[in-house]
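Left out: one protein chain. Kept in place: all the others.
Up next, chain A:
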Amino acid sequence: MTSKSRNLFLAIAIFLILITLNKFFLNEVKNTFYTITLPIQNILWKGGEKFSGFLQTLFELRNLKIENQELLKQNQKFLSVMGEIKNLRKENQTLKEALNLELEKDFELILVEVIGKETDGDFVLISKGEDEGISEGMPVITKEKILIGSIEKVYKNFSRILLLSNQKSNFDVEIQNQESSEIYGLAQGEGDLRIRLKFIPREEELAKGDRVFTTVLAGIFPKGLLVGEIGEVKKSDVSAFQEAEIEPYFKRNLSEILFVIKNFIPKKES
């Protein structure tokens, strides 16, 4: 057998093996590799978190003194407000119990750990899967109830989260502006952790910093989860709609621990 025909034979064999693996064993192969390297990925993820925290502290050291003085001033103000808040909290708690509106009672949560994020495409890998009752479409939030995205692919012991900023992601949102009026729009992922807000009528008042929440209109996510805040707003004279950037909160909160909402079944897209 000549060297050329041997190489050709080898290439065909590799091609056929890859096709077979992709067709029949892709999930098993990936799940096996993820299981083997899980401890290393856990160490790297936690290490990365600590290292970035260390770097952040190092960079912010100069501003700490000024910040500290400002915080002391603020602290005094807050102390006086505290008493008032205590009373309000008590009242609020009683009302919540009466109306049975606690979020923990609404959602059945599965605690998951992040072990990796893909460089290309806005996806995150978590360390629980089918065996723990996770299924495709389930929303994922942080402990601060900030929406991260939804489960895109489930393996036996692992799952991939499609981040809200992924190009495949679009969902209905509600914007709470300073006038407290209800504005609805469509959030569209643009990749690289960016989200764009679309189809907001021109006459609506949007401002930087307005908060964006999920709605239940399309049935993709539960109502009232925090998405982010409005960034730059773009208005055009020729268009009936305005657009805006959404600064997703998960960018700052993509921590190690996340929660999958188990008891919310999204409506299938038609």
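Details
Operating definition for what follows: contacts are C-beta pairs under 8 Å (C-beta built on N, C-alpha and C of every residue); 3 or more make two chains touch, one makes a residue touch a chain; residues count from 1.
Here is the rule we use: contacts and distances are computed from a predicted model.
The UniProt record for the undisplayed chain lists the protein name "Rod shape-determining protein MreD", from the options "Amidohydrolase-related domain-containing protein", "Glycine cleavage system H protein", "Rod shape-determining protein MreD" or "NADH-quinone oxidoreductase subunit J". From the set A:18, A:111, A:207 or A:257, the residue in touch with the chain omitted from the display is A:18, counting the whole complex. In the complete complex, the residue from A:84, A:120, A:203 or A:237 that touches the missing chain is A:120.
If you put the missing chain back, the residues of chain A touching it would be 15, 18, 21-22, 26, 29-30, 33-34, 37, 40-41, 44-45, 47-49, 51-52, 55, 115-121, 123, 125, 152-153, 160, 167, 190-194, 251, 254.
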